[in-house]
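Have a look at this one before I ask anything.
One protein chain is absent from this view; the other protein chains keep their places.
As written, the chains take the letters A and B, and residue 1 is the first residue of each chain.
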Amino acid sequence: MPKIVRTRVEFEGEVRERMAVVVEDQVLPWSAREKLDIVGRPHPRVGGRQIVTGGATYTADVQIPGMLHCKIRRSPLPHAEVLSIDTAEAQTLFGVRGVLTHANAPRIRWFGNSFLFDRFVRFEGDEVAAVAADSEEIAEDALDLIHVRYRELPFVVDPEQAMKPDAPRVHKEGNVIGGPEGDVYERGNLEEGFARSNHVFSERYETQAAVHNCLEPHCCVAMWNGDELVLWTSTQHAYGVRDGVAAALGLPLHKVRVICEFMGAGFGSKQGAGKHEVIAALLAKMTERPVRLYPSRREENLAGGVRHPTIQYLRAGVRRDGKLMALHLRSIANVGAYGTDSSEVGGPVRELYDCANVRTEQFAVYTNAGPAAAFRAPGYVEGMFALESMMDQIAYSLSMDPLQLRLVNYARKDPVRGATYSSKPLDEAYRTGAKMAGWNLRAKAQQMGARRRGLGMASQIWGGGGGPPAYAIIRLNSDGTADLVTGTQDIGTGTKTVLVQIAAEELGLKAEDIRITVGDTLAGPYAPVSAGSMTVPSMGPAVRAAAKSAREELLSLASALMQVSAASLSIRNGIITSTTPSKTVAVSDVTRRIGDFMIVGKGARGPNPPNVKVRTFGAQFAEVEVDVETGDVTVTRVVAVHDFGRIINPLTSGSQIEGGIVQGIGFALMEERFVDPESGTSLNANLEAYKIPTILDIPIIEHALIDRPDESCNSIGSKGAGEPPIIPTAAAIANAVYDAAGVRVRSLPITREKILVEIGKLKLQPKPAGEAPGPAQKRRRPRRG
Amino acid sequence: MRAFDYVDATSVEDATTFLQDEADSALIAGGTELLVLMKNKVINPRLLINVKSIDGLHRIRADGEGSLTIGSVATIAELGSDEVVQRSFPILADAIRVAASPQLRNMATVGGNLCQKPRCWYYRGSFDCFLKGARGCHALNGQNRGSGIFGRSECYAVNPSDLAPPLVALGASVVIQSPQGRKQISLADFFTLPRGELLNQTILGRDEMVVEVRIPKQPHRSRGVFLKAMERKTWSFAQASVAMQLSRSDDRIEDVRIVLGAIAPIPWRATAAEDALRARALTRQLIEVASAAAVEGAHPSGDNRYKVTLVRELVKRGLSALLNT
Partner (left out) sequence: MKDTVRSGVLAQRRRRGPGKLQLRLNVNGETYEVMVEPRRTLLDVLRDDLGLTGAKKVCDRGQCGACTVLLQGVPVYSCLKLAIECEGKPVETVEGLMSNGRLHPLQQAFIDHDAFQCGFCTPGILMSLKALFDRNDSPTEDEVRQAVEGNLCRCGAYSKVLQAALSVARANEQE
């Protein structure tokens, strides 16, 4: 029976306590020794065949007869008041079927106090009007015929400027979200901590706006069936879109169906209903035709979201022996015009190390830049870069092994709440990684002419425990195959594959005898957003519970048919076996004999364990080559060791690790959105000037998985794997660059320009053999208490 | 893209006549540059004249005496895999290998590559600037990490072509035709600093087209190097490049051309460096002198300061590679 509990739900690094209706998990966790047939083994991707043959239908590929094409007219200015919009000419263009502006669109509230089509535009790319026409070309031609008059307003794109009291206001409430104090966390006594430090380090770090650039844009197709809306959309949360769109349009929930079968990635940028979905639905209603909205890459770069750029002032006090005495972080995240403040930049400082005196002040600031959105481990990637760069600097200046410094400050318990961890094999990750990477052999600087080789490391901490609510349904067909029906979505991470493996394992069927449905709110029950590394740990246990319930029902029927006790029965590979007396029967025999009576198993994710903290951990070691004459940086090798609890599928979890590292390399070395300070507009909103890694930028990636079930976290013993792998990469690379070239670049990306500037400061002194002290360290005299 | 008419040209005369007759027309070769500019609405021609349909214009012909004639619609992939190019003009093959991407090399033509527009963000964006007939250069006080350090004029955008520096270093010339006739000029003179009325990096007139490119026979014992620095390992325009071709007799440098790419609105001859080298024997010391000379007079404008160091190092590296050959 469901009951109401308080459960701790952790999302994107933030832990919130909330009321939830949960169903106690009836399933005992698989123990570490349990012999599993399908879970834990490589399994090729479900849907792989469609993908490699071009037959997979992504939202981008949905075509409905009579479908119109929608294009959006966007603001060319970073901040303005829309004085008038003249659409007369556009309306008369042959093939134009509908035009939407603030004049004829319903006044739908969007983002606080603004509207779907607002009188004020707050960034270059803000929606001003939309056209639906017979073809993309006509829709585009029509955009040019819409005449908009703007009154330009003063704008601000620099977050530190935006914090000043006299800065132009992006929203009426002021630019600093939550007020001028920011979001403060404190433990211990900071002043005392610094006073008791032998050394105090103080640095400024900067991370850039990185664009998600999922290859599939934020596209959708909207179609009305009478008064019901069917919406195909590229999303990380079908249910979230359903609820958001229904609310915007004032529809009851059962009148909105959201579909997302194949999905061209999200990385955090597609977490709920967007304006584009509502606009497509409105135009479809207006024109009584299905409408497709397919943003260009430029629009995707302007309005599809970016990783919050940050400025971080980090101060660390350490004792002579390396013990952290105090950490103080002041971080400023630029959320753009409509971003949210969900990014926990201070997370790593608060919880990675055992340090008694910690204060973090997080500021999230509106500017007139394109909106920020969660991007794969939001906050932690940025925060980890600062913290782990700082740790490296401290280690070098104390002449300590950077890894040793981390062990000196190892947190056995969660430093924030003092809770014990459900498991924490970080020390093991350090050891394994160090061994694989040859950490202890690194001391000798390797030089090949101008090329210097170096090794750096960084740690990873992140959530990924998932939680309720999450549901699944399994139906057995009369031929012994099964339908696993869910409302989750596979955003490219392998969700379908992993859930089929879990269902097959628990049910005792072959994986190929199970079909999974994802991404259809009409078919599957509620499923959480595929973000926060929570899909597998949330959905996995729900699927397992559903499978268990179906299995029990099947076995009870089988026991009657076989005239043996249900307790003596087990299923493997589609065969039911009884031990006493020894008998076997195929599942399909049983299902055939019960005819069209359908066994339906229902499962729900149980609550999280009370009083333990569920975290994923890991460490990465990066080896780079820096050409100290040309500033070229080449990542030659990355070693990654991560703990995600039990590995369901080593093939897909390995892909997550590699993917995270590839994106981490992009973030470390090349990716950056440029906004022109004078005009407040984006300069490189395309994939030529905005660089993402190619196959030639990718080193040898070696990874190891701790692969030990976390039995207390949930019934499958798994934690999420999506975000952790990107967290330490940039920091490890930055530290490797220092090891190689003796320059510490504290602002990402580490470009040739920055390397050459830093090396220029060093006047090209060759790197001394062995460990060199940091070149540009500001040391503060320890204060006496 | 706005709507347009399309025509397959049957001959060079045919193509240039169309150019002359329709003021708002453009040649389309590989289309990899033209269509992007049209999609971005930087230009909106009403007629596209396809020159790939011109018989024989894609031919690459060696005359057997060491020179090569390249039809302007030969793709750069074809050029890069041409045996004569690989054997006699390896710096060109090297430049092609690191230009754009395989797909683009299969599409892009030699003529189109030499006629491509600068990659300046402001020019390609919605900014009115000198190249679009307005005043001033936004890059000067804006984001100028890609801008030039030499050849300042009213525009700071650099010439992006990877083919131009090696071709200039090889002393190539181009044959240009208009309805008025045909002429051959050196490729170095084909490129020009945009200024005054000239809103372009080439001297090509409205109704002119590039017909072919000719590379002369190189002196005996001539050697070359091409080096390119990019923001990632491939599929990127140069941040700076250097093409050099050098011949020696009795160990003295006789003939030398050093051409820098992506640091000026035109392929930039490092004449001071060439002067420092000419008639001398190549030594480590001389390389230092010449690479310092290569950046003499460089004029960075802010974010592009790194290019000075970069160019010096590339020249040094290029010459060092020639030291023992």
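Note that a contact is a pair of C-beta atoms (placed from the backbone, for glycine too) under 8 Å apart; a residue touches a chain by one contact, two chains touch by 3 or more.
Given the structure is predicted, the values throughout are model-derived calculations rather than measurements.
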Selected residue (touches chain absent from view) among B:Ala26, B:Met107, B:Leu140 or B:Ala292: B:Met107
Residue of A:Pro2, A:Pro44 or A:Pro154 in touch with the missing chain, whole complex considered: A:Pro44
Touch with the omitted chain, as defined above, among A:Asn213, A:Thr235, A:Gln312 or A:Asn735: A:Asn213
Touch list for chain B against the chain that is not drawn: 1-8, 14, 17-18, 21, 28, 30-32, 35-36, 39, 46-48, 50, 52, 77, 100-104, 106-107, 234-235
Interface residues of chain A (partner: the chain not displayed): 42, 44-45, 47-49, 51-58, 60-61, 63, 135-137, 213-217, 262-265, 267, 294, 296-297, 491-494, 651-652, 654-656, 658-663, 686-688, 692-696, 698, 700-701
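Following the convention adopted for this analysis, only the chains that are shown with their structure count from here on.
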Computed distance of Cα centres, chain B from chain A, in Å: 42
In the complex, chain A residues that touch chain B: 76, 137, 140-141, 629-632, 634, 669-670, 674, 676-679, 681, 683-684, 688-689, 691, 693-694, 696-697, 751-753, 756-757, 760
Of chain B, residues touching chain A in the complex: 1-3, 119, 121-122, 125-127, 138, 141-143, 145, 229, 231-236, 239, 303, 305-306, 309-310, 313-314, 316-317
